[in-house]
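Not every chain of the complex is shown here; the ones you see sit where they belong.
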Amino acid sequence: MDRTPDRGKGHRVIFQFVSPDEASQQALISNLKNLLAIWPEAEVEVVVHGPGIDLITASKTRYAQPLQQFVDHHAVRIVVCENSLRSKQLTLEDMLPSVETVPVAIIELILKQEQGWAYIKAGV
Amino acid sequence: MDRTPDRGKGHRVIFQFVSPDEASQQALISNLKNLLAIWPEAEVEVVVHGPGIDLITASKTRYAQPLQQFVDHHAVRIVVCENSLRSKQLTLEDMLPSVETVPVAIIELILKQEQGWAYIKAGV
């Protein structure tokens, strides 16, 4: 009988973050904290695009520290849409150091769902 | 040949409700009414967290009656996140009588999707 406590291993979730407002940023950070407190080994990807990009822009974000900790200590990836970067005349260098890119946010969200990841649209 | 009309049995959907505004509350109630009018036997769970909690707070909600009817007459459950209660210094006693709790809203949303439930992010 498996008595290992469930630390979230094998659970996979993709968050879509597209909101410009502070309340939604705070809600996403809170969602991730609550999730990882119970499931520290859950596989998480946060797809940021459109007006959501402020959250991960180095010069604008108020959440550099918790985001870095999620990436450092958990199976969390933060990715930004290359189209969103271009349309805002930003580059990956303008983002927090933990951020990676995907070509098209919507395609990333589709591919992950096809692979069985749960999907959550973040923001209030 | 099965000529039984589809009353929604076997269909399962989880709604995430996190919005603070009246328009989103009204939209959720309307979504549930429209759904249950056609599929009265659908299995529905509404996961309320964060700023969405006003909808099910006894002293604040304008929708006590329709929510109670959904729970009484349909396979509808309304659950609130224990983290959200704590962070707002509320308890289950402050909620409508039909409300139950889950430990972490995000985990509930992931688990249900893993079990094949459809997911809908409510709110406008």
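As written, the chains take the letters A and B, and residue 1 is the first residue of each chain.
By definition in this document, contacts are C-beta pairs under 8 Å (C-beta built on N, C-alpha and C of every residue); 3 or more make two chains touch, one makes a residue touch a chain.
Being a predicted model, the structure only gives us computed values, none of them experimental.
Asks: Once every copy is counted, not just the 2 shown, what does the total come to?
Replies: Shown in place are 2; the entire complex has 3 copies.
Keep this in mind: only the chains that are shown with their structure count from here on.
Asks: What whole-number Å value describes the gap between the mean CA coordinates of chain A and chain B?
Replies: That pair's centroid distance is 25 Å.
Asks: Provide the residue numbers of chain A that touch chain B in the complex, in ascending order.
Replies: Those residues of chain A that touch chain B are 11, 13, 23, 27, 30-31, 34-35, 37-39, 42, 116, 118-121, 123-124.
Asks: Hey, which residues of chain B end up touching chain A in the complex?
Replies: Within the complex, chain B contacts chain A at residues 16, 18-20, 50-52, 81, 83, 87, 103-107, 109-110, 113-114, 119, 121, 123.
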